[in-house]
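The complex appears here without one of its protein chains, the remainder shown in place.
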Amino acid sequence: MSNVIETRNLRYRAGRNFEIRELSLNVPAGSIYGFLGPNGSGKTTTIALLMGQLRASQGSIKVLGQSMPEAAPRILARTGFVPERPHLYPTLTVEEVLRYHASFYQSWDWRRADELFGRFELDRSLKIAALSKGETGKLMMLLALAQNPDLLVLDEPTDGLDPVVRRAMIIAVLDYVSQRDAAVFISSHLVHELERICDWVGVMDNGKLVTEMPMQTFKSGIKRLRVTGAPALVEDPPFVLLSRDTGETLGAGEVWVVRGWQTPMQQYFEGIGASLREVVDLDLEEGFVELLRTFRTPRAQG
Amino acid sequence: MCDRMFRTGVRGTGVAVLLACIAGTSPARLEAQDVASYRARVDSIARLWEAARESAARADSARRAAITVDTIIRGALVVMTTPQFVDVVEPAAQLAWEQLGATLREDTALMRGRAFYVVSTESEDPVPERIRREAEVIAYADGSTFEDVAMRIGQRIEIAAIADLDESTSLFFGHHVPLRPYADREWTKVYVELATAPWSLVRACYLGDLGRCAEASDVPAADDPVTEWYDAADRRRYVAADPRWYHERDPRRTQCIDAGSDRACLDLMRSLEPGELRPPLSERARRSLAVAALELGGDGAYGRMLSEASHGPEQRLMSAAGVSRDSLFAAWHARVLAAGPESPTITRVAGWTAFFWVIAFATLAARSSRWRRA
Partner (left out) sequence: MFKAILYTQWKWSRVVVALSVVIAFALPIMSVQRAGITEPSRWEVRELLRTIEMWSVWYAVFAAGLGLLIATTAWAQDHRGRHVYALSLPIPRWQYAMLRFAAGSLLLAAPVVALWIGALLATAMAQIPPGLNAYPNALALRFALAAFLAYSIFFAISAGTTRTAAYVLAVIGALVVTQVMLQASGMYGGLVEALFDRVITWPGPLEIFTGRWMLIDV
């Protein structure tokens, strides 16, 4: 099995103004796949489709090698899911939720649950309704990890949490992955967070998958260049010109953002009579922003 | 004199006279009058009153004469009414006739000569004199359906029919001969009475002792009803249940109920006037005997019941039924038992049907969609 999640030409319409279109995702086995996208781009809807809670109008979904939703119970038995919003029964206590949840999973690991309890410092006697946002997040992560899943699907799991809790949760996920060699599909708009842990990245915008590639490729391919003496119109560059800030001041040069940069491409500038002064690596967030800007206004390539 | 005028009851036309009376008897005026002038005044008022009364009578006669009456004839049943009520009265007469015909069959001819005038209680038209003489007036409430009017006609016929019978029979049936088919619910009421009555005769009757049924119905008439109808325990119960002695605070009541003195009970019950002591079976149950007799007797049963050759309830019932007393009571008893109310127990079919629906709805629930937005 090369991919734990595989969708082909998925289509789903949610209301009048939003549609998931031709979504073809590939989440490799054993990877930590960061699913990026601005708010409202369709990340949560895509996850609901993957978890069999929404019915796609077109296309196919395979999770852990089985078709969703036909094999939903078998897939869900091997998948740990942390939804975007808390969904646990608010009138039950933490202990009751734990027992309730455990009864549905044959692979439930009480030892891991107890260990995570200690690490997360949760009070078993508290009612779900009385838990803080951070405690609720930790409990949901605990439930997902203690069921020993082959795949973790986490929908903005750390959104709105303080850095300490975020860190504790991320460490728990990484620990688990290192022990079980499980795949993680994690959506977030907190790009910095994903940058550190993900080895694959997929970017959604307005219901479409913009790009999907290894994190290293994504990060290294996007550069900010400082260029002087470039002509107004550049033709057939060997890279993708994402943006060009032409406001040259005091001889500092123009700022170009490019994708697919490789060092031998420096010679291109000599060919057009320009001079490359500086090549700056962009972090994931800057790359993400530039990528979305290009996607929304393709003509920026100039 | 004014008092006498009020008692004449012609109040509608006497309003003016009334005002004159009040004016004539005011204290200020009396002081200034001598006897002669007072007498002259009274005579003058009397003349005024007479004139008003004559005038009212003439107007009333004219109105009565002007009223148009429609006559509806269904078989031997003659029903009259004013044109505005024909729409209700005509189908009512038809229905009443069909109901009577079902019981009386060929004896419906015996109805001939009876006429009824049906009028709404809201009607302001006076009943014409001719109609008053020829027909019985039946008033019905405005807004009644034709079924209600048919029932009123039927009731009046039943009440009228009892007038043709002797006093003992009239008393036996409670002044009301049932000439229309008994509805099932009426038979059910008789069943409930038999099943729940506290009297030993009725209990025995319910359990199938037909001789006791006859005794409880007072067929034949009892020589000493107090002892023949009720045993000692029944008598104590009877005295306890009858409010008259309670209100009179008769000491014999206490002796009868609390001290258990049967003599006191007997004394009290024998102190009742003839006809005041209620037989163990109610009028409804006794009337149902007549219905059973008419059903059993077939054609001519009603005629035989009315026949002058018969006298008293027993004779009339036997004549109508055309069978022996035992056979009549056997038929009646079977009819009553057949009308027992629906049992509170659940039939197998009803139980399984309910179970089927539980499973059906549970299956529907099992088809609950797994889609959050279908």
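A few notes on this one:
Should a chain be cited, it is by its letter among A and B, assigned in written order, with residues numbered from 1 in that chain.
In this section, a residue touches a chain if its C-beta (ideal position, glycine included) is under 8 Å from a C-beta of that chain, and two chains touch if they have at least 3 such contacts.
For clarity, every value in this text was computed on a predicted model and none was experimentally measured.
Which of B:P198, B:G260 or B:G298 touches the hidden chain is settled by the complete complex: it is B:P198. Taking the whole complex into account, subunit A touches the unshown chain at residues 51-53, 72-77, 81, 83, 85, 87-92, 96, 99-100, 103-105. Contacts to the hidden chain, counted on subunit B, fall at residues 191-199, 203, 206, 233, 236-237, 240-241, 282, 340-346, 349-351, 353-355, 357-362, 364-372, 374.
By definition in this document, only the chains that are shown with their structure count from here on.
Between subunit A and subunit B the centroid-to-centroid distance comes to 89 Å (mean Cα coordinates, whole Å).
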